[in-house]
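With one protein chain withheld, the remaining protein chains of the complex are depicted in position.
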Amino acid sequence: MTALMDFLTVLTQPQLLLLVGLGTFAGVYVGAIPGLSVTMAVSILISFTFSWDVHPAIALMIGIYMGGVYGGSRTAILLNIPGAPSAIATALDGYPMAQRGEAGTAIGVTTVMSFIGGFIGIGVLALAAPFVSDFALKFQPRDYMLLAILGILLVGSLSQGSLVKGIFAGALGIAIGAVGRDPLTFAERFTFDLRLMEGGISFIAVMIGMFGVSEALLQLHHVDKDAVRQKITRIVPSLATVKKHLPLSLQTSSIGVVIGALPGTGGDIAALMAYDHAKRVTKNPEVPFGKGAMEGLVAPETANNAAVGGAFIPMMTLGIPGDAVTAIMIGALFIHGLNPGPMLMIDQPDMFWFIVGCLVAANFFMLLFGLTGIRLFTKIVEMPRSVLIPLIMLLSIVGAFAVNNSISDVYWMLGFGIFGYFMRHYGYPLGPVILGVILSRLLDDNWRRAIISEREDLGRFFEGVVTSPLSLVLFVAVILVFVSQTPVWRWGKSKLFKES
Amino acid sequence: MKRILFGAVAALALTAGFAAAEYPEKEIQGIIQWGAGGSTDTVMRSVTPHAEEILGGSVVMQNMTGAVGAIALNYVAEADADGYTLLMGAENPMLYKVMGLGDRDYGEFIPVSLLARGTPLLVANNDAPFDTYAEMIAYIKANPGEVRFGSTGPGGLPSVVTAMINAVEGELDVIAVPYDGDGPALTGLQGGAIDVMPAVLGAAIEAVRAGNMKALAVVDLTENDKLPGVQSVAAVSPGYATYLPWGPFFGVFVKKGTPDDVVAKLSAAYAEAAKNAEFIELMEGRGFTLMGISGAEADAFLSKWQQGTAWLLQDAGLTKASPEEFGIARPGQ
């Protein structure tokens, strides 16, 4: 009963409710602007809400978090520039829809699906948190490595056109992720002895350059053409549409919760994996994937919002952050005199239920703000290109700088923008590059941890893979996906026999 | 949009004091060496608002990560020495030179305030076949090459503590599994990826209290009152007295050449801020020892810390260059 009271705290106090709403509203915009991240917003809020009580501070942060994860999809759909890494997959099918003048429909579906995903995440957090966090702790370095390999196999899904070019792009991404001082041994990698390169390349800068600047440069080819008129007749998707995608959204939400709960992986990987999953299970999409398939929106958007609830699971049960934002929230709880850790749920269960309550409220606000104001948002794409293109470039520059307050990130962003422009022209997919950068450290660090733990013995390493049930399942999944789902198999066969 | 903007500006304005003709005439940049949510970040973000009030100016804090903090250090070292760029960092830069990570350390800075230092703690996975420090040493000696220690890269706290253990107990054959911070390593410890982890007390204490991992020993001369009943390593092996007390620390620095009155004003502000009751409670709750020192006292602390640690790592064969090359004297000489 007290749990229910704590859960309702936020709903019964107008001031807290207002803060959640305000946070969610701000979050949608923070998320939509590439380079402004939720992580950044929440860490600024720490100093900002320093003198506040803990409840209003948390309410505001949760609003921003929920709104921000959702907001990334806006610019992905409207401009082909993901506002945040977790919206990369959304751009793949969302942008083609906007190109056909269906931005309103795309945003509507995205919003409702984010809402559903958000709820599933919160539900699992409320009902099964200790169970899921126990499971998440079981992941060993080699399991993370297998997970990363599974992720890298998504290259097949993300490469429209040439698979070889896709593999090249993915490998390039992994190499980009390795630039700078290695975080484990501090050895310099690909730095060419330049101090500028020691800090590595921020993957947000790569993303903004490849998607933002290269898209803007490409748009220059048709400055004089009128922008696509958006027809905003039906925003809220029909019940039939929602029903049709419900089974898929349940599956992808589960992917989101688990990936979100694993310390070290977050909404970005969850969304990409969910996209791949949708591509594999959807036999006959109405529109092909990559050309504006509804399923291509449903999967990543349910997954990244479900990952929010997932990320809170290890945070609330163990004091271990599920992602970067929850890491900062742990800091915030600590500053406000709480002791985030495994004892928090036992000593202060009210805090747990209060957070669940805030998440629920934020999810509703997200639905509200997501379905309103779309007309205004779509006006952005209808702006004259002569203003829109310079503005995208300026925002890309400021955004790249903001990630780590570093001018070298601006240079990287510009460089990858121009490079990405050529890649697009010559048919190299950009998605795998970002995928590679995201997964680079997960793969590299965990491979090394795993093999060091076995004293450099490959035999013992494989023994570990086969004897641990979890590793074995992941390993089999890797093999299955590799053989059946990526076209390597078919492609390789046809190439070998036809051409030479 | 307007509302948020207005709110933000208004709230920021509240924290800014009266505009005075003297320092600070404009906002001060605070460069945090480590990422958002880490220990350094938390400490700095919780003490600085108090210092802002006393200074009557605003300090805009930014995280600038990368290359073990060297990016932030170089940024501040290359800014003007006018007191408008503060470096908020931890102990690592004192080892940059010997670890081959850069040619600068805190020697090029003036310590505004060394706020606090932490105590290392040895924790183990609950299933590890030993419950105390002495049992651990015996087990490692009986089973060489089996126990996995977490580490956070050369020069990090675990590498120093491990070097200390080797110096006192003789070379131990353990596997050092590298992590990119004590947070992920402690997560790995709970999942059984590693067996033992030397970590700062504050980072592990909640998990120890909850019974999710076990504390083997406090790496200090005496027991810690936050963890009664956990023996100190010095109580088991007196050899540790040479190296202890040792621990990571946090401090605020400005570049050498900053006008004396500015340094004095900043030092006074941070010294006062560190006396804030909330801050003290926060730090003590996490097992940090408050220092609040500046000036010559801080310089002496820094050089003693550097000598002890650099030579310990040198003797363990972990350094890239000998401390001698940089004029770091062997302690006791």
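When the chains are written out, they are named A and B in that same order, and each has its own residue count from 1.
To be clear about the criterion, contacts are C-beta pairs under 8 Å (C-beta built on N, C-alpha and C of every residue); 3 or more make two chains touch, one makes a residue touch a chain.
Just so we're on the same page, contacts and distances are computed from a predicted model.
Asks: Missing chain, UniProt name, options "Tripartite tricarboxylate transporter TctB family protein", "Act minimal PKS ketosynthase (KS/KS alpha)", "Respiratory-chain NADH dehydrogenase, subunit 1" or "Sulfur carrier protein ThiS": which is it?
Replies: Matching "Tripartite tricarboxylate transporter TctB family protein", "Act minimal PKS ketosynthase (KS/KS alpha)", "Respiratory-chain NADH dehydrogenase, subunit 1" or "Sulfur carrier protein ThiS" to the record, the invisible chain is "Tripartite tricarboxylate transporter TctB family protein".
Asks: Touch as defined at the start, partner being the missing chain; which of A:A402, A:V465 or A:V481 qualifies?
Replies: Per the contact definition at the top, the residue touching the missing chain is A:A402.
Asks: Tell me which of A:K138, A:K244 or A:R448 is the one touching the absent chain.
Replies: A:R448
Asks: Of the residues A:L16, A:L184, A:M366 or A:V481, I need the one that contacts the missing chain.
Replies: Considering the complete complex, A:L184 is the one touching the chain left out.
Asks: I'm checking contacts with the chain that's been left out. Which of A:F50, A:Y95 or A:Y275 qualifies?
Replies: A:Y95
Asks: Mind listing the chain B residues that contact the chain we can't see here?
Replies: That gives, for chain B, the contact residues 4-5, 8-10, 12-14, 16, 18-19, 24-27, 29, 57-58, 60-62, 84.
Asks: May I ask you to list the residues on chain A that touch the chain which is not drawn?
Replies: Residues in contact with the chain left out: 33, 36, 40-41, 44, 80, 91-96, 99-100, 158, 160-162, 164-165, 167-168, 171-172, 174-175, 178, 182, 184-185, 187-190, 192, 213, 216-218, 220-223, 225, 290-292, 384-387, 389-391, 393-395, 397-398, 401-402, 405, 407, 410-411, 414, 417-418, 421-422, 424-427, 429-431, 436, 440, 443-444, 447-448, 451-452, 456, 458.
By definition in this document, only the chains that are shown with their structure count from here on.
Asks: Can you check how far apart chain A and chain B are, centre to centre, with Cα atoms defining each centre and the answer in Å?
Replies: Whole-Å distance between the two chain centres: 32.
Asks: Mind pulling up the chain A residues that touch chain B in the complex?
Replies: These residues of chain A touch chain B: 22, 25-26, 29, 39-40, 42-43, 46-48, 50-51, 137-141, 180-181, 183-186, 195, 198-200, 263-264, 314, 318-321, 324, 327-328, 330-331, 334-335, 337, 339-344, 346, 404-406, 445, 448-449, 452-453, 455.
Asks: Please give the residue numbers of chain B that touch chain A in the complex, ascending.
Replies: Touching chain A from chain B are residues 1, 3-4, 8, 11, 36-38, 41-42, 45-46, 48-49, 61-68, 70-71, 74, 99, 101, 145, 148, 153-155, 175-180, 183-184, 186-188, 190-194, 205-207, 209-212, 278, 281-282, 285-286.
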